[in-house]
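Here you go, one structure.
For this view, one protein chain was removed and the others were kept in their places.
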Amino acid sequence: MTASELSGGFAVAAWDGAHAFRAVLNAMARPGTIVALSAATGPEPISVAAATVLLTLCDRTTPLHLAGDHDNAALRTWIAFHCAAPIVAAQDAAFALGRWDALQPLDRFAIGTPEYPDRAATLIIDNHDFEGMPARLTGPGIRGTAALALPDARAFVANHARFPLGWDAILTSGRHLAALPRSTEIR
Amino acid sequence: MTDQAYNFAYLDEDTKRMIRRAILKAIAIPGYQVPFASREMPMPYGWGTGGVQVTAATLVPEDVLKVIDQGADDTTNAVSIRKFFQRTAGVATTERTRDATVIQTRHRIPETPLTEDQILVYQVPIPEPMRFLEPRETETRRIHALADYGLMQVRLYEDIARHGEIATSYAYPVEVAGRYVMDPSPIPKFDNPKLDDCPAIQLFGAGREQRIHAVPPYTRIRSLDFEDHPFIASKADHACALCGSRKSYLDEVITDDAGGRMFVCSDTDFCAENAKGDA
Partner (left out) sequence: MYVAVKGGERAIDAAHSWLDRARRGPAEQPVLDTAQIRDQMSLAVARVMAEGSLYDPDLAALAIKQARGDLIEAIFLIRAYRTTLPRFGASRPVKTGAMRIARRISATFKDVPGGQILGPTFDYTHRLLDFRLLADGALPATDPAEACETLPEPAPRILSFLDRDGMIETAEPDQAEPADLTREPMELPAERALRLQALARGDEGFLLGLAYSTQRGYARNHAFVGELRIGTVPVEMEIPELGFSIEIGEIELTECETVNQFKGSRTEPAQFTRGYGLTFGQTERKALSMALVDRALRWEELGEDGQGAPAQDQEFVLSHCDNIQATGFLEHIKLPHYVDFQAELELVRRLRDGSAGQEDAA
């Protein structure tokens, strides 16, 4: 274990966690809104925003899937030390972290059941390109319409079509974060 | 002054994370009741433990907290909960709706319109809108899964047949974003229109029943009704005896033992501001 694997956690857990949660809550409650997060730093390639989300929401009770180059020894060690989330296969994950391409195919992730639609995965789509072509969003949390660049709008259209089932997405890059719950309609 | 013996906002970080995850799922599935592992709080179940846990998981140190019960800041349980957060979170508190960033409420939505910078946290006794039609959770869970709300329609219709109108005056059921039927907690139906298209985030916590549900901002909330019997947000047909408002929800106060009574705003902040001419 190296120093960098042990560093980069929250300075004051209760306060950093509270601020980060409020930012994530605002993002999830207002799809299209981009918020800034910067309380945690992990080993490559995880962004500051995604690292902050992990420390805010994950712990030993939340199975986490690491996809693509996010599944590396240094990041695993950092996660084990800072939030202790068990690393699992995609179908068992409450949270999944990776680049969009690495998270494919998405039908591996839990979408909940009709009785318990909350038992669905939250995808943390890291290193997302917020500068891409924006999609038009409508639905709960959005006054009129909102705009947000999406990695592949069709996947989000298909995900929304099975509402109230579906996964929910958190998009991160650098210090930036946006969220797209399954309730959002893509126009 | 924060009590150093406890973590910020009382709850430990594991518990806050668990509640935060439930809140996010509740936001993602508007109106669906997310089960959460409600903790035993140092106040009784039924006295706001759900709201307190949601508030505790939501607060940041810079928040300005307002706590109301029956619309008033100075009712005993509101005082008690406000003190709890002053002591354990050290946050600033206010009685002014417009100055608050987080408002915990029991039984009312403030009269002053809420803004995008606010979160309204409701204390919820029974989150299940179908409970008194079907007490079994195993059944109501199926009802929500299938969106099979015929039982509710029948009940409302029977009300009309018997009484000539829908005989529900508070905890009036609503449909959230065209999918889940939700109990908005025991607010008077007068407050129901404020749920709809509200700029603030609305979070509902039921501690004893271990459920959290939510309404994101700008969400369509429809009070259940029939075309020929549309929903009407009613209140006592009087003006407030203190501030003169005719548009706020009123409490009835008995003033003597000879049938004397007066009507005053239930929202004490609104009433005071209105009396000053600021509302």
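Just so it is clear, A and B label the chains in written order, and each chain counts residues from 1 on its own.
FYI, contacts are C-beta pairs under 8 Å (C-beta built on N, C-alpha and C of every residue); 3 or more make two chains touch, one makes a residue touch a chain.
Please read these numbers as outputs of a predicted model, since none were measured by experiment.
Undergrad: In the intact complex, which of the presented chains make contact with the chain not displayed?
TA: Touched by the chain not displayed, across the whole complex: B.
Undergrad: Among B:65, B:171 or B:200, choose the residue that contacts the chain missing from this document, as touch is defined above.
TA: Of the candidates B:65, B:171 or B:200, B:171 is in touch with the missing chain.
Undergrad: One chain is left out of this view; which of B:40, B:99, B:148 or B:197 touches it in the full complex?
TA: Touching the chain that is not displayed is residue B:40.
Undergrad: Can you name the residues of chain B that touch the chain not displayed here?
TA: Residue positions of chain B that touch the missing chain: 6, 12, 35-42, 44-47, 49, 69-72, 74-80, 83, 106-108, 125, 136-138, 163-165, 167, 169-171, 186-190, 208, 210, 232, 234-236, 242, 249-253, 255, 262, 264, 266.
Here is the rule we go by: only the chains that are shown with their structure count from here on.
Undergrad: Find the geometric centre of each of chain A and chain B from their Cα atoms only, then give the gap between the two centres in Å, rounded to an integer.
TA: 29
Undergrad: Touching residues of chain A toward chain B in the complex: what are they?
TA: 13-15, 17-19, 21-22, 24-26, 28-30, 56-59, 61-62, 94, 113-118, 120, 122, 139-143, 163-164, 168, 181-183
Undergrad: Flag every residue of chain B that touches chain A in the complex, lowest number first.
TA: Against chain A, chain B makes touches at 7-9, 13-14, 16-18, 20-30, 32, 34-35, 57-61, 141-142, 144-146, 177, 179-180, 199, 201, 214-220.
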